[in-house]
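Questions regarding the structure given below will be posed in turn.
Just one protein chain is left out here, and the rest sit where they should.
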Amino acid sequence: MQVETNVKAIHGGAGIRTPERSLEGIASVIRADGTADPAQDPRLPLALVKKLYVAMVRTRVIDERLVTLQRQGRIGFHIGSLGEEACILASAAAMRDQDWIFPCYREFGALLWRGMPLQAYVDNMFGNANDPAKGRQMPDHYTGKPYKFGSVSSPIGTQMTQAVGFAWAAKLKKDDLVTSAYFGEGATSSNEFHTAMNFAGVFKTPTVMLCRNNGWAISVPSEKQTATRTFAEKGVAYGVPAVRCDGNDVLAVYKTARAAVEFAAAGGGPTLIEMMTYRLSGHSTSDDPRAYRVEDEVTHWRKADPILRLRKHLETLGAISDEEDAKLRADVDAELKACIEVAEATPRPALSTLFDDVFAEKPKYLIEQERECLEGPRPQAHH
Amino acid sequence: MQVETNVKAIHGGAGIRTPERSLEGIASVIRADGTADPAQDPRLPLALVKKLYVAMVRTRVIDERLVTLQRQGRIGFHIGSLGEEACILASAAAMRDQDWIFPCYREFGALLWRGMPLQAYVDNMFGNANDPAKGRQMPDHYTGKPYKFGSVSSPIGTQMTQAVGFAWAAKLKKDDLVTSAYFGEGATSSNEFHTAMNFAGVFKTPTVMLCRNNGWAISVPSEKQTATRTFAEKGVAYGVPAVRCDGNDVLAVYKTARAAVEFAAAGGGPTLIEMMTYRLSGHSTSDDPRAYRVEDEVTHWRKADPILRLRKHLETLGAISDEEDAKLRADVDAELKACIEVAEATPRPALSTLFDDVFAEKPKYLIEQERECLEGPRPQAHH
Amino acid sequence: MTEMNMVQAINDALRLEMRRDDRVVVLGEDVGKVGGVFRVTQGLYDEFGDDRVIDTPLAEGGIIGAAIGMALYGLRPVPEIQFADFIFPAFDQIVSEAAKYRYRSGGEYTCPMVIRTPVGGGIRGGHYHSQSPESLFIHTAGLKVVCPSNPYDAKGLLLSAIRDEDPVLFFEPKRVYRAAKGEVPEGEYTIPLSEAKVVREGKHVTVVAWGAMLYEALASAEEVSAREGIEAEVIDLRTLWPLDLDTIVESVKRTGRVVVVHEAPKTCGFGAEILTLISEKAFLHLEAPPVRVTGWDTPFPYTLETDYLPLQHRITPALIETAKF
Partner (left out) sequence: MTEMNMVQAINDALRLEMRRDDRVVVLGEDVGKVGGVFRVTQGLYDEFGDDRVIDTPLAEGGIIGAAIGMALYGLRPVPEIQFADFIFPAFDQIVSEAAKYRYRSGGEYTCPMVIRTPVGGGIRGGHYHSQSPESLFIHTAGLKVVCPSNPYDAKGLLLSAIRDEDPVLFFEPKRVYRAAKGEVPEGEYTIPLSEAKVVREGKHVTVVAWGAMLYEALASAEEVSAREGIEAEVIDLRTLWPLDLDTIVESVKRTGRVVVVHEAPKTCGFGAEILTLISEKAFLHLEAPPVRVTGWDTPFPYTLETDYLPLQHRITPALIETAKF
């Protein structure tokens, strides 16, 4: 019977700690020598591929600088996407202009791709008066409605069900849009994955479920998260088509995500995509991964760096040079440096903003609390 | 790829509203003519089969009387198992003496099978002073720890995760026991199904997940609950072996459940069993199913009544007679009548019990509230 | 004007608003063909179809999480939770997401939705078909909480709630779903989510109540008036949060005495907040200790339900004691 054979296949699997094993039988496009496999190549315009490369490098450079900034105590926290840039940028690029993105918390690269000015993102990192989130949330809890991009919240998984509801609403309104939701493989264990997938399947919502399988949920390895060999298999429980792709291969991610977007836009409903990648950094600046994982594993994945991979591909096309690369990084550095200077010089949000936006209209009791706060003494510096 | 083929197979499915279709390719034992398919027959001792028949008829008769009792306003509520007796009794019988059963709310038949005196169950239906639950919960929210049987609560699904935790604890203690959890197909949409199945899969707990697919979740048909063709398929998402069986065929249910119990006891881990059956009555005495389902469907399933089915089988074995049947029903009637008389004559729980068992020791504030209540005026009768 | 019970009035409000505003959708368990287990959404499925009156899978978290997504898109979802006791699987989406969306996004996103759910005891529902969890939501910044006591208010408050720009918990006192009848205007009308109502005037003691317990409070008020000549002023909150504190304080300043009645357990119930606010605003006017008549600090019982609930027999002595203190 269908189910039983499946289960056997799963029990046959030996977990995915060995990356080779995990990528077995998964569509890649960019080959070891940097050339694109003609059988798989989505044949994107070179300009788009270049644009993706630039965005990935930009994301990488910003990530690295922000970690330094945190170490220097100039920002409180950063959670980045080191090694996951292909998943994030290519899947964002695959969305159409009218489509909406519901982020997890590693997708600032997608937000910048969607057009948020770097200054606004950096203001969020400082939680200053110009932060679109008004300094109310931790760094990297950005909000990007003008860019058809959601509002980050920490509780794992909640964005998935909301992305399904948003897409469902659009479908009811015959509005041609697709939503995507980003989440890590650990989040597949959450209540939200279950309800999001089930509702998406039952109501055939135009939603692309983007699972970044980066091997770790903080210190918990992906094989401790589920007894299945893959996370894509979970689509079966919901009647939702599911595929895996090489998450460090920009062209493979774009091709897979684009197909899912078109499938959804054509009324086919949701797709679950498991993007096989790796979290090269700690979980966040609060985490030291040496406490729980071996260096070899990291080394292995460093070699599979999606940026090196794409760069090699561009080289085979003669579309990148060291000078260009150096300039690109220098430009991002300069741009970022300028933004940081502005952000650091920007004051913190006005005290009164503490009481805004709880409701559309401020109720009397909040007006009283605001007055009490504004007229009251200020905290000592040492706090 | 595994997953994709699967998904195709699923999308091929046309929903399970037509019972014939839904049972296609599912192991049954008792054939139309009442004989057991030799290829499938678990060859149970006749005494056990007879015992199951008696228990099923007993359950049926009690169900019918309790509905009448509720109509007469003598009990407040009843939620029964009309048509689901084979699922419930055969799966309970398949558990070993040391195994624990975590009920949903339709399994009073399993509780009686496990040895709870009928009087105790009837006392629960009246919520009187002798109710093991001390009249604190609605009727049919029984508790059966002495019988290695759980405590019913209304929130859908919670018992599944607890059954997994209980089995997990036993496994950690190298204690040879298996747990089973009953739930309806609607409950597969709950958060609890997801976490229970995932934890069971990851920690390989000795748990048998018993899904009674009775076609309905109150007024919601099973095909609106999921986009999959079957509920068994959901096992794939958790690496949990899953099977479907003819839920109105006592021998098929026993055989399937017993195999799962032995698999679990042998260290194989959990199994999900989808038992195909049908809720012949309304959801509960509060529900009138004519508002949402067609009579034909019910008529069809009446013909598939698990008791008629088993009776026919016993006839082919010359192991049942009309006299026997009549006496059996008459005996249950008499026994039940007596229990009801006792239960109705039993006073309600003492007022002070209201304040017991909130904690092991009654804190001061509860002693004060108890005094206030006991010394205070009593409610008017009309309330 | 036609006489309606609360079920009919709520149904009427939903129907009118769904006709007026095609952004309004109803979703939940059994809300479709069968019209809900209390028949509150009856007939809506036939009139508006399964695109706007949606039977969902059995998952409260999915119902609310999806409704939030719909609200972000621009719809006005009105999800139903079959019993307030079953709202907890959706608790994370309500308190972590719906309540905080406007604030955490700097005002970019809003989450206008009305979560309808039957609340309270009186139907012999035991532990899980009787609870009153309002204080959990009142404690959560960003949520409005409504609990009407009669058909007229139910309709007007629900129309306001659906038109409100923020998430609203709309608790429907199931004990009086059918028992509470009254004249209800045919067309639309709204009642602001900010005004309590003095339903009985009196000078000796103020009684604050809402939902089904309002009728018990009123019965006690009549009883003590007849028996003891004590005149209780009874206030029906209607909207629990934001609280119409002015109306309460104005009354307490006159009576100097106050009794709050609610079904939820006493400890950390809304009564504690109301009484503390009163002592913050009118301490020097208090001539007697503020009193709570509430459910006991136990789970909600089945057989002893009427001994658990703060009914007339418990309110009356509290009124007399407080008035005579």
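Going in written order, the chains are labelled A, B and C, and every chain counts its residues from 1.
In the analysis below, a residue touches a chain if its C-beta (ideal position, glycine included) is under 8 Å from a C-beta of that chain, and two chains touch if they have at least 3 such contacts.
Remember, it's a predicted structure, so these values are computed and weren't measured experimentally.
The chain not shown here makes contact, within the complete complex, with A, B, C. Contact with the omitted chain, checked across A:38, A:318 or A:376, is made by A:376.
Note on the undisplayed chain: of the listed residues A:54, A:118 or A:218, the one touching it is A:218.
Within the full complex, the residue among A:59, A:91 or A:137 touching the omitted chain is A:137. Here the missing chain is touched by one residue of C:28, C:62, C:107 or C:142, and it is C:142. Across the interface with the omitted chain, chain C contributes residues 85, 88-89, 91-92, 95-96, 99-100, 103-104, 127-128, 135-136, 138-142, 241, 264-265, 267-273, 275-276, 279-280, 283, 286, 288-292, 297-299. Within the complete assembly, residues 131-134, 136-137, 141, 143-146, 150-151, 153, 155, 158, 160-170, 172-173, 179, 191-192, 194-196, 198-199, 202, 356-360, 363-365 of chain B touch the chain that is not shown.
With the whole complex as reference, residues 76-77, 127-128, 131, 135-138, 141, 153-156, 186-187, 189-191, 217-220, 224-226, 286-287, 291-292, 348-349, 351, 353-355, 358, 365-366, 369, 373, 376-380, 383 of chain A touch the missing chain.
One rule holds for everything that comes next: only the chains that are shown with their structure count from here on.
With centres defined by CA atoms alone, the chain at the far end from chain C is A. Rounded to whole angstrom, the centroid-to-centroid distance between chain B and chain C, based on C-alpha atoms, equals 35 Å. Chain contacts: chain A has residues 191, 194-195, 198, 202 touching two or more partner chains.
Residue positions 57, 59, 61-62, 89 of chain C are each in touch with at least two other chains.
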